[in-house]
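Let me begin by presenting the structure, written as structure tokens, before commenting on it.
All protein chains but one are shown in place.
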Amino acid sequence: MKSRWVLLIDTVDKVGLIHLITGVLHQHNINIDLNSEYVDKARNLFFMRSEIEGAFDAEAVLSQLHQIIPSAHVELKPVAKKNIVVLVTKESHAIGDLLIKHQFDALNANLLAVIGNHDVLQSLVEKFDIPFHHVSHEDLSRAQHEAAVQAVIAQYQPDYLVLAKYMRILSPQFVGAHADKIINIHHSFLPAFIGANPYKQAFERGVKIIGATAHFVNNDLDEGPIICQKVIPVDHSDSWQQMASKGRDVERSVLANALQLVFADQVFVSGNKTVVL
Amino acid sequence: MKSRWVLLIDTVDKVGLIHLITGVLHQHNINIDLNSEYVDKARNLFFMRSEIEGAFDAEAVLSQLHQIIPSAHVELKPVAKKNIVVLVTKESHAIGDLLIKHQFDALNANLLAVIGNHDVLQSLVEKFDIPFHHVSHEDLSRAQHEAAVQAVIAQYQPDYLVLAKYMRILSPQFVGAHADKIINIHHSFLPAFIGANPYKQAFERGVKIIGATAHFVNNDLDEGPIICQKVIPVDHSDSWQQMASKGRDVERSVLANALQLVFADQVFVSGNKTVVL
Amino acid sequence: MKSRWVLLIDTVDKVGLIHLITGVLHQHNINIDLNSEYVDKARNLFFMRSEIEGAFDAEAVLSQLHQIIPSAHVELKPVAKKNIVVLVTKESHAIGDLLIKHQFDALNANLLAVIGNHDVLQSLVEKFDIPFHHVSHEDLSRAQHEAAVQAVIAQYQPDYLVLAKYMRILSPQFVGAHADKIINIHHSFLPAFIGANPYKQAFERGVKIIGATAHFVNNDLDEGPIICQKVIPVDHSDSWQQMASKGRDVERSVLANALQLVFADQVFVSGNKTVVL
Partner (left out) sequence: MKSRWVLLIDTVDKVGLIHLITGVLHQHNINIDLNSEYVDKARNLFFMRSEIEGAFDAEAVLSQLHQIIPSAHVELKPVAKKNIVVLVTKESHAIGDLLIKHQFDALNANLLAVIGNHDVLQSLVEKFDIPFHHVSHEDLSRAQHEAAVQAVIAQYQPDYLVLAKYMRILSPQFVGAHADKIINIHHSFLPAFIGANPYKQAFERGVKIIGATAHFVNNDLDEGPIICQKVIPVDHSDSWQQMASKGRDVERSVLANALQLVFADQVFVSGNKTVVL
């Protein structure tokens, strides 16, 4: 029976790679529906993403690909919705958008659960019949709170964690346990205005454009690989509260774009950057 | 001796094309530096653009490619500057930008000559030691004027004609003689505001955004394949003259983008659309 | 007791208007918090919007303003949330955004009810405890259907009707009954692609940018005064379905912007244009 897969290859570049790889696919009667490659010459890296279709033995294909390019990082994923858990604090715009999209099957993901360190959003989430877990951080150390959050996550075994305006800094332990699997939306045009209250920082600097950045989380605050960014104009008449209000629309839109790319397996993480094919 | 080429293939899609094509390249020890494909599923068309390098017999490569995909449109072009002739009327911003870029080797083209139906821009063009041909349309029929323009063009044998705010409509005969080789900048966000004075039309409609469109010219006014488009915000306080003034910056920028893509052989014309790889 | 108001004046321009008007405000000990004027010289029209504060007799202020500028259109509105009724068909993104914003008090409006000519969105709307009225158009003439819709609207006496992807054309009678009070979101960058399926039209034309337009509704289809517009880039690889999917984010964002401006009494309708102060 035919099925659709995404093939992701990330390796050191060498002559003839495309021919070699497509040769393996050809042998297995696999049809390439969509194919993109990128060669990073400065770092001599090769990236390839193919949407393929056929009735084939995935194990055999993988093993043959490993034989011809032994050092490559190869993934063969069936085209399917990702399973996600979303972390929130108090702001409704990002999670609200995800809930509406999920309800009308426009998210390309199964939203398994929402975890909040406050309970402000509980009733909203439950309107959509999604479990909400209130894991308060009060009276807990960071380690204790993260252990409690991890315990909830463990129940769901998600493919990705989405931080939809989750306003707590994650420890290296937490991040390490979900390497390249945590997507955050930061409310500034990174690397400008790292850290707390970027809209206030932007207001004080007198910038004429503000933005938002979706990125994978790593251990340096707001320093992870950037997936996408978007901006809007502001002017002298915008208070920082008005910037924050205008910015919410950009945050939501950038997060939605980033999730669409990640859930379609279009994003490679490579060092502190992303390659989007 | 090694040289760099761009290989462009445009054909009906079938299974295994990439493997077949890269096989031919492999045989000739050609290195693929950059490769992009696109499959238009609705029309079952395959497009491929490769930047390749090697010491090979171009005729042999072409003939082998024709053997394996007989119906394909294949081009193999050495990486080189294009030769261009620019047509102008009275406005200075688009030609001015091309002259400055050309002077500082940032145009990726040899600007062989400028033809104007007015002589307003003659002294500007000649400052840059580029020949200016004043071919007035006064007292001439369209056919007579175009014949005179064609005679000048014929001296230069350009790869492309660039209409840098050339404000005359070209006849089907003229366009047919330079199929897919004439690039125009239209001062609206097509298909809105086709025809004369689009800024006045935009003002009268009360739009909040204006734009410009670079496109190949075909026989329907402002209907040729679009290469790129760009917009800027306007508001109720902009007169149509102010829209025109703001729009000039967009026109120049869009034309520059389009030429960069075309001169790098990144643009396929396919029906009334472009595929940009 | 002090209260906040918006003063809107729209009149034929003449020398000294600002001094005259601010003189009246001064006499009543009214404080001007924010003031904007615009003079449309081509049409000799004067527009002024002031956010004012004080403990004053609104009737007396209005009557004095009418004395000094008798032909002016003057409105004095307390700063308050608008009452709205939303009309929908089947698409969830625009109404979904309004519901979330309303729930978290970010809409600056009381969403009194939603009317749908289909019932697809009923359960979503009711999750938020907003009444949903299913007024099917099946087996009804346009006049009959509109009468049924009007009957529902009449129960709520809204300040504005919002068409959140309401896919039916309204009759001149209906529009006339709510002059300058109906706000629509059209899924194209007007005046390009008026009418049905603009994304398909955009795809077929091969444009490189798509957009959305929020406008007041008048009797010419998609020809009413434009409030705001926004665009996003697309390319040859986007099917019209993908354009539609990307476009939804722009539609939602443009509608949200337009409503924010209208609900804050920042938008004058003047002929077929808007003046936004």
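We call the chains A, B and C, going by the order they appear; numbering starts again at 1 in every chain.
Please note the rule applied: contacts are C-beta pairs under 8 Å (C-beta built on N, C-alpha and C of every residue); 3 or more make two chains touch, one makes a residue touch a chain.
Predicted, not measured: the structure shown is a model, and the values here were computed from it.
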item	value
Residue, one of C:G23, C:P172, C:G195 or C:G271, that touches the chain absent here	C:G23
Interface with the undisplayed chain - residues on chain B	92-93, 96-97, 99-101, 103-104, 106, 124, 127-128, 245, 248-249, 253, 256-257
For chain A, residues in touch with the removed chain	38, 40, 42, 189-193, 205-209, 211, 225-231, 235-237, 239, 272-276
Those residues of chain C which, in the complete complex, touch the missing chain	15-16, 18-19, 22-23, 25-26, 31-37, 39, 41, 233
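Everything below uses one rule, namely that only the chains that are shown with their structure count from here on.
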item	value
Copies chain A and chain C touch via same or different residues, half shared test	same
Per Cα centroids, the chain farthest from chain C	B
For chain A paired with chain C, centre-to-centre distance based on mean C-alpha positions, whole Å	35
Distance from chain C to chain B - Cα centre to Cα centre, in angstrom	41
Where chain C touches two or more other chains, by residue	none
